[in-house]
Each structure stands twice: as structure tokens, then as C-alpha cells.
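One structure, pasted below without further comment.
Only one protein chain is missing from this complex, and each of the others stays in its spot.
Now for chain A:
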Amino acid sequence: MYATTYHRPKTIAEAVALYEGSEDASYLSGGHTLIPALKNRLAAPQHLIDVRAIPELSGIAVTADRVVIGAATRHAAVAACEDVKAAIPALCGLAGSIGDVQVRHMGTIGGSTANNDPAADYPSAVLSLDAVVHTDRRVLAADDFFQGLYTTALAPGEILVRIEFRIPEIAGYAKFRNPASRYSMAAAFVSRHRDGKVRVAITGAGNGGVFRWSEAEERLADDLTPAALDGLALDPSLMMGDMHAPADYRAHLVAVMSRRAVENLGRTYIL
């Protein structure tokens, strides 16, 4: 790791001022994506601005129709939260499927969402649950937030403060894990919202990162059963292919995981 200077601001204003006052800064949350990158010298910010001491970024609140989670909330806290479990059990199951115990004790929802790794879990929940992303300066709809591999609508220096998930009528998450990393190789988050709309978000598979599978949404809106997806296939040229799984296999897995998510509404199915 190259030399760097660490800061631990206590307010959003202080954090943004630190960012804007330095040529090359990076926010730090749980560090479970950023620190491995720093150790391998894939990134070398001169300043690290730790956001975890900022009170607005902490905590979980559940209202009649929303689950609101602060950006610095750790995966283990979401996985174990009884109020979230009662409102959106699939969201707890998703958080509990990330990495391993130690990773879940440090990694945060804000870091994961801001990073938008194409194999990360949370982006699929944010998109399927039609969440609203609150930053230090504006409010973004999930549909506008994710903009391709490792790319989001966040401007340089913009802080993700909290995520407001819409509580659906029912939702399910099915994930086929990469056996070495535990990241998803193909995963589907399926939600039927209280207005009857169905949203299907796929992560781990698309060559542009997380995406909504609109053909599946149309079929499931009429008939929320696994059979409704029979015969529906994705174009492999839109999928990632790598040493873990070629694109045609990933396209197949997406369809299977989507059916499994529908079979497991109200739960998670982790393979």
C-alpha cells in the first residue's frame, strides 16, 4: 500500500470539505473492497476519508412502507435485524449471503452500493425494491443510480447517506455463488410491489452490471409463478463470460435463478 493520510470526519460537511480540499481523496467505509485494492496498489488515494463516524450514515429504521438503512450499516447488522426480517426477509437473507462472517462484520451497504461491483448482491435489492438513494446533495431513484460496471450516478465527492427500500408485497432472492469468492455468479431479486408491479433485478451476470430483466417482469406481472418464466431466455451476448462461467452458462443460470427466486418468495435461496 502506498502512503496515505487518514481522516475521520464527524459531519457530512466536514467530509465533503476534506474531499474538495484535496486533489486525490477517496471515501472509506468498511474497507472490504477498497483496502484490498490499496494493498495491491490498484488504487493510491493520498487521502482516505472514513465516513463511519458520521451519525447520519448509521442505523436502520422501518416504517409502514419503507426500510431505511444508513450507508455505513454493516452487512451483519442488516442480516440480523428483526424489523427488516419482518418487513423484507429476502433483504436479510441477501445481506447474510455476502462473503463470509468476517466480511459481513466490516463491509457496509453504502460501500457496496457505491462501488457497484457487477457481482455484488446489494445492487439487485436496490433495483428490485425500487429504492431511493439519498446522498448529501440529492435524491436518486434506483433506476437512475446504477450506470454500468463500477459506475453510479454519484458525482466525485458525493456521499451516499442512506437507502430507502420500498417494502414490497413479497420478494425473493436466489443466488448462485462463485464457490471461491461467494460473490454472485448469477442472482435474481424478484419483488411484487403493493401497486402490483413486478421488478426483477439480475446481478453477477450482465456485462453492464446489475440490470432489470423486463421480459421476465412482464410475464410475472400476469402470473407470479416459476412456470410463467418457462421458455424465456436471455441473450448470451449481454452476459459476462470469464474463467468462472462462460456467457451462455450465465444466461442459463439467470433464468434458473429467476425461477428459484419466484419459488422462494418471502425467502432467499442460496446455492
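Rule of thumb we're sticking to: a residue touches a chain if its C-beta (ideal position, glycine included) is under 8 Å from a C-beta of that chain, and two chains touch if they have at least 3 such contacts; residues count from 1.
Operating definition for what follows: contacts and distances are computed from a predicted model.
Not shown: a single chain whose UniProt protein name, out of "Carbon-monoxide dehydrogenase small subunit", "Anti-sigma regulatory factor", "Putative zinc finger protein" or "ABC transporter, ATPase subunit", is "Carbon-monoxide dehydrogenase small subunit".
The omitted chain makes contact with just one of the residues A:Thr11, A:Gln102, A:Ser214 or A:Ser237: A:Gln102. Touching the missing chain, out of A:Lys39, A:Arg138 or A:Arg194, is residue A:Lys39. Touch with the chain that is not drawn comes from one residue among A:Glu14, A:Asp50 or A:Asp136, which is A:Asp50. Seen from chain A, the chain kept out of the figure touches residues 1-6, 8, 28, 31-32, 35-36, 38-40, 48, 50, 52, 76, 99-103, 105-106, 180-182.
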